[in-house]
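Every protein chain but one is kept in place in this view of the complex.
First chain written, first letter: the chains are A, B and C, and each begins at residue 1.
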């Protein structure tokens, strides 16, 4: 299993039966492939739908059925369609159990930056600020370091924030880290990775328990 | 034709083809019986419906079909149902062409009082404040004087207001009066009534043109 | 899946002093069975958020007649002399809220908004004690969100995920009230399986609903 698949699998373990979940574009969406048997998670697409189903087979795409990333989707039994104002009422109003988003940076206070690099990339926040503000649990899923090997888990974000102090869990290819009032707690590490390697790849201080669990072995 | 029917008939002349109209409980609803041939007026019920039709025949009532006064209604072709938040978005947002309401008092500034008599009657404002605030044209329809013969068109309302300076037309059994920045203008008088009688029954100053029209003869 | 409970179980979940947002308009679209069960349970000191106080023997009027309502946010009392008498006797604390403002304040809670700016009530007693804000040269009253411990709503059909379909003017405040309850309980005339409802007809998605009660009220649908 590659890194990204491993992250997807670990995200999926965060969901309980009946959870309403919104997955960000990219890496987080891999979680849909690993929802355990017997657990039904209801996925929202913020353009205005609940009970999003998998991508349709080629040739079966419906032009009126896309997710927030523009990809074609299908509907599962129990689906509902509504306008985007109601969709964000659901999000902002605290009715979504969990959202999973990628990050450019996340820090020890649970701050998240994922929507712009000044002067370079300004895609806009889309629905991310509302999701991070409103979802009951905000999970960041990302590779632990950036393409040049630099830490993305920082003492303090220096890119423009998406929201302040909203992240509660960080899932990467190296570790699972919980954001607590005391700071970042290293809960799990990936197989074949040492605590020292995680610490070295993390700018923020990590609170390290005596025996961190291996990723996925502890579950939720 | 009795007084109330006459008022209903005169109200109906205010509507143009295609107008969206909200009629208050009581006297204003009589207008539905006098919409001229060839004119379609779309009536709203503020609980959440457009294209309200006439009361159903006895025995044909649908328990899920009432208007804002609690009376049974029917639906016409083109009807739509929606929640009360959207219904008041339509009202407050200025999408209703005209509303017609009863009044306890109305004054020279276009102020309206129609929702409470302190210490006596406190039915609540219901949807009246939103209607008077949001409708493009606010018409007051009422008998010219109260049961004891006292004027209801005053220099200044002394009952709690429903809204400030929103009334644009007053239709009574004696006269049609327009609210203008200069004051109340007597536009029409009822057959068999003299200008002096209208002036005597009105506390507010009336601007009287040389030859007021007879009610209904001028139309809109 | 949302748990199906009896009206009696629904009433038993509601402690004394709870804030209840109750759907319906002049008792059309009111959750009559749940209301009956609360009357039966004699739960006291309730706060009620509702469009109108209905009739003495229908809708929330039954809770008023049983003197279970301590306070209310409501837009219209005209059809119910009992609540007016209780108000004049100081037995009930009434905040009269214009109907459109009430809907927006309840929706604001459900939508995670702190409140809304409305022109309704400017220059009237409604603005007293409230903040007036000027936006682009126009005045508005700041009206804060209204939240609720429980929302009690009525639907024509509910599937087992809590997706709701309403019928005609019985929709009224129900989809809005459903958004604002910490716990939302729906009373449905028909409870159907997941997949039985047209996804385009669902006016309140199950995400807002926690429990489903089978209604025994007879209506036309």
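Please note the rule applied: a residue touches a chain if its C-beta (ideal position, glycine included) is under 8 Å from a C-beta of that chain, and two chains touch if they have at least 3 such contacts.
The model shown is predicted, which means the values in this text are computed figures rather than measured ones.
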Chains in view touching the one left out: A, B, C
Option from A:20, A:43 or A:88 whose C-beta touches the chain left out: A:88
Hidden partner chain, touching residue among C:18, C:118 or C:148: C:118
Hidden-chain contact residue, picked from the options B:92, B:144 or B:187: B:92
Chain B residues touching the omitted chain (full complex): 18, 20, 40, 42, 44, 50-51, 75, 77-82, 86, 88-96, 133-134
Chain not shown, touching residues in chain A: 45-49, 62-67, 70, 73, 75, 81-85, 87-89, 91-92, 111, 121-130, 133-134, 160-165
For chain C, the residues touching the chain missing from this view: 104, 108, 111-119, 131, 133, 135-136, 138, 140, 142, 144-145, 165-168, 198-201, 203
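Operating definition for what follows: only the chains that are shown with their structure count from here on.
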Joint neighbours of chain C and chain A, given as chain labels: none
Most central chain, judged by mean C-alpha position against the global CA mean: C
Chain pair, most C-beta pairs within the contact cut-off: B-C
Averaged-CA centre spacing for the pair chain C and chain A, given as whole angstrom: 35
Distance between chain centroids, defined by C-alpha means - chain B, chain C (Å): 29
Shared-contact residues (touching 2 or more other chains) in chain C: 107
